[in-house]
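To start, the structure itself, in structure tokens.
Rather than the whole complex, this shows some of its chains in their spots.
As written, the chain order gives the labels A and B, with residue 1 at the start of each chain.
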Amino acid sequence: MDRLLFGAAYYDEYMPTDRIETDVRMMQDAGINVVRIAESTWSTLEPQPGVFDFTHVDRALDAFEAADIAVIVGTPTYAVPSWLTASYPDVLATTRHGEGRYGARQIMDITHPAYLFHAERVIRELMAHTAHRRGVIGFQIDNETKYHDTAGRGVQRAFVKHLRQEFGDDLAALNRAFGLDYWSNRIDAWEDVPDIRGTINGSLGAAFDRFRRGLVEEFLGWQAGIVREYARADQWVTQNFDFDWTPGWSYGLQPAVDHFKAARTVDLAGVDIYHPTQSELTGKEIAFGGDMTRSIKGGANYLVLETQAQGQIGWLPYPGQLRLQAYSHLASGADGVMYWHWHSLHHSFETYWKGLLSHDLGPNPTYREAGVFGRELAALGERFGHLRKQNRAAIMVSNEALTALQWFSIETGFIDGVFGSSIGYNDVLRWVYDALFDLNVEVDFVAADDADLGRYDLLVAPVLYSAPQSTVNALRDYVAGGGHLVTTFRSVVADEHVEVWHDRAPHGLVETLGLSYDQFTRPRDVGLTLHGDLAGAVPAADARHFMELLVPEGAEVLACYDHDAYRDYAAITRHRAGSGTALHLGTMTSPELVQAVLALAVREAGIGDWAQELAGTVTVRRGRNAAGNPVTYLLNYSAAPVTLVSPVPGRSVLAQDAPVAVGDELTIGAWDLVVIEGD
Amino acid sequence: MDRLLFGAAYYDEYMPTDRIETDVRMMQDAGINVVRIAESTWSTLEPQPGVFDFTHVDRALDAFEAADIAVIVGTPTYAVPSWLTASYPDVLATTRHGEGRYGARQIMDITHPAYLFHAERVIRELMAHTAHRRGVIGFQIDNETKYHDTAGRGVQRAFVKHLRQEFGDDLAALNRAFGLDYWSNRIDAWEDVPDIRGTINGSLGAAFDRFRRGLVEEFLGWQAGIVREYARADQWVTQNFDFDWTPGWSYGLQPAVDHFKAARTVDLAGVDIYHPTQSELTGKEIAFGGDMTRSIKGGANYLVLETQAQGQIGWLPYPGQLRLQAYSHLASGADGVMYWHWHSLHHSFETYWKGLLSHDLGPNPTYREAGVFGRELAALGERFGHLRKQNRAAIMVSNEALTALQWFSIETGFIDGVFGSSIGYNDVLRWVYDALFDLNVEVDFVAADDADLGRYDLLVAPVLYSAPQSTVNALRDYVAGGGHLVTTFRSVVADEHVEVWHDRAPHGLVETLGLSYDQFTRPRDVGLTLHGDLAGAVPAADARHFMELLVPEGAEVLACYDHDAYRDYAAITRHRAGSGTALHLGTMTSPELVQAVLALAVREAGIGDWAQELAGTVTVRRGRNAAGNPVTYLLNYSAAPVTLVSPVPGRSVLAQDAPVAVGDELTIGAWDLVVIEGD
């Protein structure tokens, strides 16, 4: 990406009046240099089967080309036209809730031939119509693609064929690997495989989910292949990845897509990141999403294809926040920030997911603040943008562990809801991620099959419930090779088929962690007593959600349980093995204590610096710009100004390039930032 | 209505023994002069298709005629016999939840020909059998008629035909009006219209709901037509309207029926009003339901066809409450009060929705207290009953706005539940209604298409989210013509197709209200600072649920937001335009503050009087009786006696006609009242 991009999704299709010239002018005023079009507009592009209408696309391309605003063209396939499902009702995905009904987007079976046939035709027409246009810099295939719980007959039969292949047609091996003998679920003829939607077998269920994540990769690869037949060499292909949305915003690892694998199908990773704002703006979701999106393409910079402008009703940003958010994306390595969307819809469904413009389509405080950033970007973007990272810490993530913990939830051991509710994989992932963020330790993410863990000094592998033996070996070798590993409760419990290991726990890591356990429970009024380097780290601590009763076998005890029944067991341990260390959190605990534990690990790994001193004052994000100069962002996610002494020398890019020496006093306003470029 | 009616629903069909003579005697003792029969007893009247049995109807008519107790005959069509659905299963309404199952009442497709055929036959037989009877004073058609979420194939095809007509077969117009381009929902051939049950398009969804409210009007008109073929000139036709029941009682505007339109099909409006009691009895539901029912027939008096006697398990009235409630109905303009029901059922479902009699069918405290009222009514009813109102204030209500706010909820902007929950239309309607009630300001209700708003001095139009241009014009003209208008947040946002206006907000009322806004959000710890006439009105105030960031353009600021991010914006404003005023509440706030705002409006409109001085002491309801004398009800909805000085002269009707002068001390016992007839 040469140019730093700043823009919005634009839907000429949805505009109440013909005002594209006005919009272009307002965009130019605000420094907007890119728009995304066409995504989700299939019924407008192809109002009847085989009848195409490119009026809106042409209007947009003409107007934006003329204004030198770049265009990203999205294939429209994530929302199907009613004529398609009227003719082929089973294009609507059959899910665990039964047959589908037309209405929303993302309701189709992404494997259905009728869908694929018509999708291919509209994609080819659109590509033929737009790929040659000068203004088009790239293509987005589909949008926020997932498998939409598709579980109809076709998908289930494909799954059976997949199992036959995976197990070499050996049903005995399947029964053994999945434990199907239990509750008479054994399958002794392939035609007896039941409707998977009803299964209670976590191995079978998790395998079905993994298979369906694979469908997403196939689908995206298929679309990318078609698009590449038309795209010029200077045009790239992207996808708009999104995250687990459980609490109502971009929260954690996406359960329905393996982003590391799916990202192979595209040239450039795109992402949507939505997050709370107003008094709840912390920068964590922006950083989390950014770190993840950068990581899934091997550290390459990425595009924020969607983020909120005014957003939902409760998300209207306070003055300063919109600009701070835009800088936050760049500080994580984004090469572009695009809002969803330019205007606010006057109809339908997302009418109150508001864009830069309100329904009156005139200038407003949000639009004006975007312009402040847009103009700064145009003037100074090369100084603070195109940020390259060289992180020395990483967090290991796993879709397989996430899915397995839906079947065997942390607090109950059952599918969530069967015996109460439970925290999930992402709650623990965010617990460690957020603590590192608060410590101003930047991280990459790595997949569980990453072949080169040794490039990191510190590796945190939270709740890695299920993993193949090769991953267990890699973790062991990582520590043996001098790495610094942090593991948590519910790690390496089960293999890749979600079979619980039947040797001593934690499987394969007893010597690495220097401990074992054969008991665990849910804590009820259980405190923690801190020892060694953790002694006094926090005023009071307790065990939360889950606790392993650890028996040290060489590990140093950093915390014990404070409860009559558990006094003999360790809760947090550290084990030095050669030059490596392995720190284990046998229980969840407060954000403050996990921060203290991770601060220990950071020091142990030799990657600590002044940034941890600023924890609680400002957020620090760093990298090198295209010129190779170090760039330091100091971000104030709070409603009060903060004052600090500068930790680095350089020039304050956003303050008329004022020179800054180490030790100079800096004041950063509420919801504001300082960017220092060194040399 | 000549006679003031007092009675109960009576079901000879459900009695465990033959005891109609006993019941008649007990009714006479209690002053009961009317019963309602036959409603919901289809399977007894027509045990098999075409086989009729009027045994119970005849027994009832004979007994009640002999006792000079009037009879209202209800058509039995709101509960279908099993033989009908056994033969025609799709008489059971298909709803968004799928196909129906037999069991409850109100589960049929009110447009299904098999239902209509059999309904017509039983209605004709019943009418032929009863219309000539002396004791029959009127007919109730069906009961609590709604559209029961009917959404099967027939209804959906009728809706398509309705759309074709509404849009003159112009699909482009439909797509434009509803914004169907969004998410590829565009329809370019009528045969492609999808199952509406899945739609995410709020305009389409709201149109379907409005269409289905129209089905209720058609159905009632059709039934009324049949009944009128048989009814004598002195017999009237009514319907038992009911209300939004969200919190578990008669709470607000009915979403599934347009009462103003549906009321045109009947001669006399009937209503059921159920409400909390014991320590939660406030009189508000009785007044709200009464004011509404009076208003939908142009101010005519109405019948309370159903209200609770002992009611639900938690509603057993405290001593005094049953009598106070009966008077409350008359004080709103009811010409009759009827309990559901006489006895308590020994079986089935509503066994613990108890009538005047308990299961033992003997006298009990509730029955005895009803008798106190019944005898007072017989002796003095003409003095305190037949009350005529001449209200100078009105509240504008709109089914369209209510439905639209279900699609675009106040707090989230989405269908309720999608991004959290929200208050709804009726919560805001009741917020203003209850404040006026507490101020002792009596109101009428008007529909959004009311052609003569000028007959009111004060008009409150809460959350009128969607309305046609003509209504916007009418509001503007109302103020211009000297009217006093109170509007709230979320008003005139969208047109009649629920398209959000794309000019400056509030559409068409910027000059009238003297303000504009292009930002709004959900308040989070936002206080209010009060100014001008509101200064000091309440000790502390805050913004709740929703806030518009108002920019005055001529309006006087009565309240601002107390929050760093919003300090520059107004929250409550008043704008004088000629002799009219427009008061706008940009946010929801406490009951106390909205009461203060409305008290201002009342004074502004010149309709204030001594009744506001009694706010917090007693509830005042007024009117003129048939003799043309002013009647003042002073109602004590509390467990403690209150003492006040009489605001009016006259005679205390319920206290041996004791003369009362202005200034005389009056003491009103717990859950008791005083009625003063002036001259």
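Observations
We adopt the following convention: a contact is a pair of C-beta atoms (placed from the backbone, for glycine too) under 8 Å apart; a residue touches a chain by one contact, two chains touch by 3 or more.
Predicted model, so just to flag it, every value in this text is computed and none were measured.
The complex is a homo-oligomer: 2 chains are shown here, and the full assembly described by the structure file contains 3 identical copies.
Everything that follows uses one rule, which is that only the chains that are shown with their structure count from here on.
Copies chain A and chain B of the same sequence differ in orientation by 120 degrees, per CA superposition (steps of 5). Averaged C-alpha coordinates put the centre of chain A at 49 Å from the centre of chain B. The part of chain A that touches chain B in the complex is made up of residues 11, 13-14, 16-17, 40-44, 47-48, 76, 79-83, 85-86, 100-105, 248, 278-279, 310, 312-316, 318-319, 344-353, 358-362, 364-366, 639, 670. On the side of chain B, the complex with chain A involves touching residues 178-189, 191-195, 197-203, 408, 411-414, 419-420, 494, 498-505, 518-522, 524-525, 546, 564-565.
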